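Yeah, one chain of the complex is gone here, protein chain that is, but the others are all in their spots.
Which chain is which? They are A and B, in the order written, and residues in each are numbered from 1.
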Amino acid sequence: MEVGLTHYLILAGALFLTGTAGVLTRRNSLIMFMSVEIMLSSVNIVFAAYSRASGDLSGHVFVLMNFAVAAAEAAIGLAILVEIFRLRRSVNVDDLNSLME
Amino acid sequence: MESILFYLFAVLMLGSAVMTVTSRSAVAAAVWLVFCFVNAAGVFALLSAPFLAILQILIYAGAIMVLFLFVIMMLQGPVLPDERERRPWSRIAVLVLPPASAAVILIAWLARGGVTAFSGAQPAVRGTAEAVAELLLNRYLLAFELISVVLLVAIVGAMALGRRKEELPWK
Partner (left out) sequence: METHAVETALRWIVLVPLIGAAVNGLLVRRMPRRIAGLLACAAVGVSFALSVKVVLRLVGMDAEQRLVTDTLAPWLGLGPLHVNIGFAMDQLSAVMALVVSGVGFLIHVYSLGYMAHDAGYNRFFTYLNLFIFAMLTLVLGENLLMLFVGWEGVGLCSYLLISFWFNDEANAAAGKKAFIVNRIGDFGFLLGMFVIGTTLLPELHHGEGVFSFQVMREYAHLLGPVATLAGLLLFVGATGKSAQIPLYIWLPDAMAGPTPVSALIHAATMVTAGVYMIARMNFLYVLSETAMAVIAAVGAVTALFAATIALTQNDIKKVLAYSTVSQLGYMMLACGVGAFAAGIFHVMTHAFFKALLFLGSGSVIHAMSNEQDMRLMGGLRKKLPVTWWTFLIGTVALAGVFPFAGFFSKDEILWKAWSQGGIGLWLLGFLGAGLTAFYMMRLVSLTFFGENRASDEVKHHIHESPATMTMPLVILAVLSLTGGWLGIPHFMGGQNHFETWLEPVFHQEAAGHHEADLVQELEHGALGETVAVLATSAHVTHDVIEGLDHAGEEAMEWTLASASLAWALLGLSLGTWIYTKRQGLAAAGQRFAGGALHRVLLNKYYVDEMYEAAILRPGYAVSERVLFRTVDAGLIDGLLVNGSAILVAIVSALLRLFQNGRLRFYAWVFASGAAGFILYLTVSG
């Protein structure tokens, strides 16, 4: 069967769900972060697929933006993580509960 | 030909993603993720987006993951304590819900009209650097400028957060 738009979308969907599962399940904040990166990638695939389907390259531009944002996010997020580690000596997300009522 | 490559890249990508999510050690997860991104680059190539494919390797695999590994090493994370205490319901939910949702979406989709094919074997426009650059610097100039501000903020923020307390000009 010819590989069509739908195939790519299903791939992206599955990736997205995998990423979500990772975010919800893991307690290690670093791995949670990586799961978020997976989710972002899945979105990139969607944009690229639609861009191919419609012939408009604007999708590619958005993917570029996404790269930049992901990079920025990774940088800041990891910096925060490092800071928290310095304070709490742990990257386990369950230990970060001081905002509770 | 294209479909074989697609299925190859797709399976590998999905598989490495699953491995990332389920790895016990953070380093292993990171490495799996690198592999996942490489496959993502392949997917981009199949989608006539060579520029994006290259950038995917450069940025994600080359910069972001390296950063990740740095931090993992710094936080002494190669081997992490066992996270055995998972409540059974959350495990089941995670294993069940995503596939279930996917199935629902899939069914609804297919019921609507089935697989959509790409129009034509090769696209009229290929996502070359020139083509993307042309769009980026003309139509999406504002977005381009703004994203550079975002990156600037990220740099400043990361530096500010990374300093030791004594080095900060404010306390």
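By our rule, contacts are C-beta pairs under 8 Å (C-beta built on N, C-alpha and C of every residue); 3 or more make two chains touch, one makes a residue touch a chain.
Nothing here was measured: the structure is a model prediction, and the numbers come from that model.
Partners of the chain left out, restricted to shown chains and counted across the full complex, are A, B. From the options B:I105, B:A143 or B:L161, the residue with contact to the unseen chain in the full assembly is B:I105. Against the chain not displayed here, subunit A makes contact via residues 20, 23-24, 27, 93-94, 96-101. Taking the whole complex into account, subunit B touches the unshown chain at residues 97, 101, 104-105, 108.
Rule of thumb we're sticking to: only the chains that are shown with their structure count from here on.
The centroid of the Cα atoms in subunit A and the matching centroid in subunit B are 6 Å apart. Residues of subunit A touching subunit B in their complex: 1-8, 10-11, 13-15, 17-22, 24-28, 30-31, 33-35, 37-38, 41, 44-45, 48-49, 51-53, 55, 57-58, 60-61, 63-65, 67-76, 78-83, 85, 91. Interface residues of subunit B, counted against subunit A in their complex, comprise 2-3, 6-7, 10, 13-14, 17-18, 20-21, 23, 26, 29-30, 33, 36-37, 40, 43-44, 47-49, 51-52, 55-56, 59-60, 63-64, 67-68, 71-72, 74-75, 77, 80, 83, 86, 90-91, 94-95, 98-99, 101-102, 105-106, 109, 114-119, 123-125, 127, 131-132, 135-136, 139-140, 143, 147, 150-151, 153-155, 157-158, 161-162.
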